[in-house]
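This report refers to the structure that appears directly beneath it.
We show some of the complex, not the whole, and keep each chain where it was.
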Amino acid sequence: MSQPLLRVTNVSKIFGATRALSGANLDIAAGEIHSLLGRNGAGKSTLVNIIAGVYPQTEGDVVFDGHDLRKLDIFARQKLGIRLVPQHENSFPDLTVAENIFAGDLPKKNGLVDWSTINEVAAQELAAYGVDADPRGMVRDLSSIDARKLNIIRSMHSGARLIILDEPTTALTTREREELFAFVRDLKAMGTAFIFISHYLGEVLDLSDSISVLRDGLMYPVEDRASATQEHLGELVAGGQVELTRRRAERPDPSDVLVQIRGLRSAGVEDVDLGIRRGEVLGIIGFPGSGAREFCRALFGADRVTSGTVHLEGRLVRLSSPRQALREGIAYISFDRHREGIMPLMDVNENIGISSHAGALRRAWGFLDLKRQRQRSQQYRDELKIKCNTIFDPMDSLSGGNQQKVLVSRLLSTQPSLLILDEPTVGIDILSREEIISKVLELTRTGMSALYLTNDYEELLRVADRLVFFDEGRVASVVDNDDLTIEQLTQIRDSNKEAASA
Amino acid sequence: TTGGAPASGGAGTASGSKEIYYSTKNSTEPVHVAMANGVVNAATMLGYQGKVTVAEADAAKQNDQLNNLVQNIQPAALVVNPYDSDSVADVLGRAKQANIPVAVIDNKANNAQVDVSVLFDSVKSGQIAGEKAVELLKEKNGSESGVVVNLYGEVVSQVFKERSQGFEQVIKRYPNIQLVSVLGAPQADKATSALNNVIADLKSSGKKVDVVNTPTDTATLGVIESLKTNGMWHKVGQPDHVAVISHDGLGDILHQVKDGYIDAEVVIDVFGVGGIATEVLKAYPMDGKPVPTSGTFTPQGKYLNTQVTFTKGDSGPTIMLDPVLVTASNADNPLIWGNA
Amino acid sequence: MTAVSSGRKILDFSMNNAVWILLILAIGIMGLFRPSFFSVGILSNILVQATVLGLLAIAISMVILLGDINLSTVGTAGFSALTGVIAMKAGLPVPLAILVIVIMGSLIGLVNGLIVTKLRANALITTLAMNMVLQGALLAITGGSSLSNLPDSFKFVSQGRIAGFPALPLVLIVVFFLFHIIWTRTEFGRDLFAVGGNPRAAYIAGIKVDRVKIGAYVISGLLSGLAGWLLAGYMGAVTSSFGTTYEMQVIAAAVIGGVSLTGGRGSILGVLAGTLLLTVIQVGLAILGIQQTLITLAGGLMIFAAVLIDALRNLYGARRSS
């Protein structure tokens, strides 16, 4: 083989006091899919941002197709065919779907933007990638999944030669992942190379030709690709054995109902009756639009409840707002970390404390107990191993996974009776994931109950006591998790769907 | 430095300063620039240094500046042109306590006692303009009838208010004169737009403007353009001539008077107001004497007013300066500030 | 059934076209009180008086679309007009003097743009300071007096007539049409919306964000210079308080016209409607002969009403789509 398409040699990056990368090396050939693994804050995003030209490296070389990229800015690199798909916030909500696909490179006729071509080609590409959206509609009105797919379509349509996908599959359903992988493979067949970042070891093994692991800023290529297993990769990522957390055998007492929900209705939720047992982890399953997520949000008061009652410990709770829900002992972690989670300008300490302002941290006259706040933040930082220099680091200097741990800390510190987790491990490395899960399980042993909503069924089956399947805004069935397999789970889910449409 | 302790006796000033300060209300209009020059020139003539602070059309700022002057700088004398007549009373009281001779010029100071006030009679200016307008109508239409447009100024200005008041007082005496009163000063573009609209409005009822009065020359600049665009800009004496009467004495407008386009300009003694005030301060309080409330005063400098009369006003001794009506015949008088 | 849905349609329509409906209402009410409001003379006056405001409103909108703001449009207009007039009085031929004005406006825009992009300074405060500097310089150079006696050729567009119709509204129409094309059909225009909508995404999409921003500032300055020329011609002078009547109205026209202050959203037709609405209010208040001390209040209340109606429109839009 001659020159690789991309060669990264000895690249390092220093952010102020943080050394994010020290001497990374990487070779990628045309048509190769290379996966990057690593713990949160290992430097994956940093490396791909350097390759794409979002920011410069502190030292080292990046060569693409014989061009020294050091001298080229992000625009020149795009002309060479390097395209980055960052995970979030990458669309133009007030522009049409079609324009979003072509933004930055609009087709023109006689020097003017050629709208008819744009709309036609966009319609074709949307159809080809299975996105059901009106090219003339605003992106603002798309579901977040469709908006994410749009991001990917955008970089694929323009003859890219190296596409970088930074955690593209977080919160995608299995089917959506399969659709995505199908067009990644199509493009690979045409010679496009990929860098693929993910924390899901299964899909990495499934998709990639080669794999590297980043740990502590250093890069370890996985030598024996053919014989690599999930366990092996997990050890490489974590730097040791990873113990998978599992639910204990004994089940919570069915007669000890902590939360009783009757006739709950809200946007997308039709008449839900459900009892949640004390100390139980209740898995929630449903396709987008099935009402699963909407149910969780309604229960937290984030979406308006139109009718129905919720009793917690036999007490009728008001669900007028998230604040009220927190006061009643119900806490929620949103799937949308950036919009509904982090306070980017505030430090870690304040991000952890913010939901306790009206609770544990309150003192007379509206003052806050700042000393207590610091102690608690310190405690959670240690327990959940949040990677930061001090608790006074600004939130936006943390890597995505560590930001998620801060959010978990925030809600656990309100000492909720019911914790609602909506994709709590999105973008979290395998070790951190187990840390978060075991923390949640530990708390259920002291009487807290949890609703657990995730598309990662493997994870769900490890933690859930029972599973609730949602369809068309209603509870379709409730099943005890007696060593169910993923196949059984998907079968129940799909048969519910069929029963409903029959 | 100056300790702020007032000298006993009251003769002269506490500080022995050789500076006379003029606190002007704004520096955007040429009138005020000339007025400041009147003070500075008189101060120089009297052997002092003339200095100026500008309040940039803001009462609070002027207060701040006057406080600084009274408490910290303590000049030999202070000439004040209040931006707001009511809000300088307190600080002028402090000046009195600090034994700083004070003259108020142009705008009076309410609720304060100062050594001398030298003021323009703005109502009288308006009246003179009104009488001229009536005279012009009579010449043109044979009787006291026709359409008169008064472009009044922003109401925060006392001078504009009084000039309009005097003007409209006179016009309203004649039932056959139609008075159109509209906001169109001091900005030139405001005047152009306002007059354009009035002309269009009148046109739809078959009427025409006979006389336009503005309270200030910057607005008149806009009036000229409006008349030009509407094809109504003709020399005095031509049949379609629209008479224009203005106030102040800006050079460009005086030229139009000389050239026979603008009928009349009511000119105030801009150099005189500051100059005479400074001379009176020097002649009386700075010399340890009280300013009289009757009799006359003959200033050394050359001003439109060659002799003035002391009267007793609300704020103490007062001199009212007479406005001068300027037409083509006397428009090149060098004592008019706009000709300097 | 049909009654309900047609009622809904009418509501939809009125909400989407609130500013235009307000405009028609305003004209109607003015005409009711004073029928002469419908005369050709006054209606063409409105267009004439809307021209300077309209150019300045597009100028500020170019920058508001970025999510920034340009508070120096009026100062730019005044200072640029001044330089051109001084150059003309010093002997420069009129067409070149006009060119000087427009170039000076663009240069000021360039300086704003460079400061905002390269030094990452906040636009609001930068342009606020720039406006103070420009108005201060205007004052310092004129020494408080006015430059008048401008030649007719300089004033031709501002005061001239073409086939009996004033030339100024033609400028309004041409410029609005041109910018409609620029905003909707050119790469620069679309990049402007993309950058305003999501600068980070625009950067990743390969749009030269800084260059687009600087371009927007330069065009904003250029239009301000153009407005300065026209206003100088209209009032026949460059005065030291040049254009201050427009200061508040410029933002109001753009925002009432639906240009979102968070960037990335707006249409030229909206800006036109906002401009005309404000001008009609101005002219109307003047012609109705409202008592002098009440004029500011009446004007303020009208703008306030327009803001509230605009807010209701947006609220209604948000309700409908969710």
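Letters are used for the chains, namely A, B and C, taken in the order the chains are written, and counting of residues starts over at 1 for each.
Here is the rule we use: a contact is a pair of C-beta atoms (placed from the backbone, for glycine too) under 8 Å apart; a residue touches a chain by one contact, two chains touch by 3 or more.
Keep in mind the model is a prediction, meaning the values are calculated, not measured.
Enquirer: Full complex composition, in terms of the labels displayed?
Expert: A x1, B x1, C x2
To be clear about the criterion, only the chains that are shown with their structure count from here on.
Enquirer: Using the contact definition given at the top, which chains are in touch with both chain A and chain C?
Expert: Joint contacts: the list comes back empty.
Enquirer: Would you indicate which pair of chains has the most C-beta pairs in contact?
Expert: B-C
Enquirer: Going by CA means, which chain is nearest the middle of everything shown?
Expert: Per-chain C-alpha centroids compared to the overall one single out C.
Enquirer: Specify the chain most distant from chain B by Cα centroid.
Expert: A
Enquirer: Could you please state the distance in Å, as a whole number, between where the Cα atoms of chain A are centred and where those of chain C are centred?
Expert: 44
Enquirer: Quick check: how many Å separate the C-alpha centres of chain B and chain C?
Expert: Distance between chain centres, rounded to whole Å: 35 Å.
Enquirer: Approximately how many whole Å separate the CA-defined centres of chain A and chain B?
Expert: Going by mean C-alpha positions, chain A sits 73 Å from chain B.
Enquirer: Would you tell me which residues of chain C are touching chain A in their complex?
Expert: 181, 184-187, 189-191, 193-194, 197-198, 200-208, 264-265, 321
Enquirer: Sort out for me which residues of chain C touch chain B in the complex.
Expert: 34-36, 39, 41-42, 44-45, 48-49, 52, 139, 143-146, 148-149, 155, 159, 166, 231, 234-237, 239-241, 243-245, 282-283, 286-287, 289, 292-293, 295
Enquirer: Give every residue of chain B touching chain C within the complex, in rising order.
Expert: Residues 27-30, 32-33, 152, 155, 180-184, 186-194, 196-201, 203-205, 218, 221-222, 224-225, 228-229, 250-252.
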